[in-house]
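Excluded from the complex is one protein chain; the other protein chains are retained at their positions.
Every chain is named by a letter (A and B) in the order it is written, and numbering of its residues begins at 1.
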Amino acid sequence: MHPDVIIIGAGIVGAACADALTTEHVSVMVIDRTPATGTTAAAMGHILVVDDDPALLALTHRGRAQWEARSGALPSEAEWEPSGTLWVAHNDAEMDLARDKAQTLRSQGAEAEVIDASQLRELEPHLHPRLPGALHVPGDRTLYPPGAAMWLLQRASERGAQLSFGRSVAALEASGVVLDDGTRVTAGSVVVATGAHTALLPEPIAAAIRPRKGHLAITDRYPGLLRHHVAELGYFASTDPTRTESVAFNVQPRGTGQILIGSSRQLDRRDRAVERRIVAEMFRRATRFMPALAQIDVLRVWAGTRPATSDKRPLIGPLPDRAGVYLALGHEGLGITTALVTGELIIAAISGRPAPLDTAPFAPTRLRVHSPDGDRWRTSA
Amino acid sequence: MPERIHLWLDGREVHVSPGTTVAAMLLMHSPARAQPLCGMGTCFGCRVKIDGHPHRRGCLVECRPGMKVHHHHDA
Partner (left out) sequence: MTRELSFDVLVVGAGPAGLAAAANAGRSGKRVALIDMQPNPGGQIWRPERGVQTHPKALALWSACEDAGVEWLGGTTVLDADSPTQLLATGTGRTWRLRGETVVVATGARERFVPFSGWELEGVVGIGGLQALIKSGFDPTGKRIVIAGTGPLPLAVATTTIAYGGTIVARLELASRSRVATLLPTLLRNPSKLVELARLGPWPVPRFGRRVVGVKRSGAGLDVRVHGPAGEEVLECDILACGYGLVPQTRLARVLGCRVGAEGVWVDPLQRTSVPSVLCAGEPTGIGGEPLASLEGEIAGYVAGGDLEHAARLSRRRRRARAFARALDKTFALGEARQPSPETIVCRCEGTTLAQVRPFSEARVAKLQTRCGMGPCQGRVCGPGLSHTQGWSDIADLRPPLFPTPVGALMELWSEPPQCPRQ
């Protein structure tokens, strides 16, 4: 009953931590009300490298490589597709940005090329004909996050992980957790992988993870209409931590021929109500880049919550002043891409072994600011 | 004998009586492909491409002269 490590949260990050720890023969219990739901179920499933800062580039690059390494074993339910990403420019200034990004990505060993208007038209004939070109990142992938998360949980379970669904954790204790039915479970370590749900964390740290609401739409089946994950280069500006509300053109072809249409960002919004005005703006943006979308049927629209931090980096590592508690959350829109590498970093943190990359940029303590009145946690950029 | 409506199903000419919906036409002329279930617009089983527009519910559309109906090849 009492495992070495309790993982709170059965989203893709918790599932990846369980997978990683059980590979190392650590006994694990995963606790959540339902598996593979929450932000995991609301997300797009874009496996991508980003160059926002060197630390995130390193993290996403390794994260993507870890998925690639497992792609042969992924079940069809994980819907692994070698889509690649086209980051489209909408003016010449953005073509310069594309060239800069290509260079940065290549310097870290990630394949990237800038393509011109005619090459873009060949790759995606339904985009607006006057778009000047794009940054093509052929190594990016797409998958179906709930399918991938369930696969990781099943693997962990086959290696002895206890999966405890139907109950949630009510409180963190010195050496374990208390469930909502009053049951106590003790463990040497606790990993908090609760995404945007921060109720279990001490107040100042909880405030450092801010919900950033996003909307997505899924269409009916239109095979061949879209082949790559396509987003505007302006997407990066839309993820700027200081912006309270933004939309960007961001579309993804699914294996069924359906298209996911995104994306929106609303800071400090935790509810999941679909806001029609935001969706309309998102669609207006999308049809400017891809006019053919206007004619195709939307089946449903939903909203989810990203766990965002002030420097866009996740919190991976020990929770200060609470021995044995580790954080694996705050991934904003990169939780699917970096789930597996997060698992690696959590093993390193718990076991004290060297990590595969520099962990300092992700250490929760980086957001702590010492002041004479006591410590504060940075909540905004 | 009432007048008949001529239309096209997957490139083949078919004839139906006035007032016939595309779903009813499918059940008569394409028994191996069409799968209307509810006949009233909720099951989406009779979806076809009508005059170039994909995913139209055949049960909500009456056959018109010269209409071009195609089965989807993705489902």
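As a working rule, a contact is a pair of C-beta atoms (placed from the backbone, for glycine too) under 8 Å apart; a residue touches a chain by one contact, two chains touch by 3 or more.
Since this is a predicted model, take the numbers as computed values, not measurements.
Undergrad: For the chain left off this view, which of A:34, A:183 or A:244 is in contact with it?
TA: A:34
Undergrad: Kindly state which of the options A:55, A:301 or A:357 is in contact with the chain not pictured.
TA: Residue touching the absent chain, from the options given: A:301.
Undergrad: Just checking the interface: what residues of subunit A touch the absent partner chain?
TA: Answer for subunit A: residues 34-37, 41, 77, 146-147, 150, 217, 219-220, 261, 274, 276-277, 279-280, 283-284, 286-287, 293-302 touch the chain left out.
Undergrad: What residue numbers in subunit B mark contact with the hidden partner chain?
TA: Considering the whole complex, subunit B reaches the absent chain at 16-21, 23-25, 27-28, 31-45, 47, 55, 59-63.
The rule we apply is simple: only the chains that are shown with their structure count from here on.
Undergrad: Across the complex, what residues on subunit B touch subunit A?
TA: Those in contact with subunit A are residues 54-55, 72, 74-75.
Undergrad: Applying the document's contact rule, which stretches of subunit A touch subunit B when the two form their complex?
TA: 220-223, 257, 297
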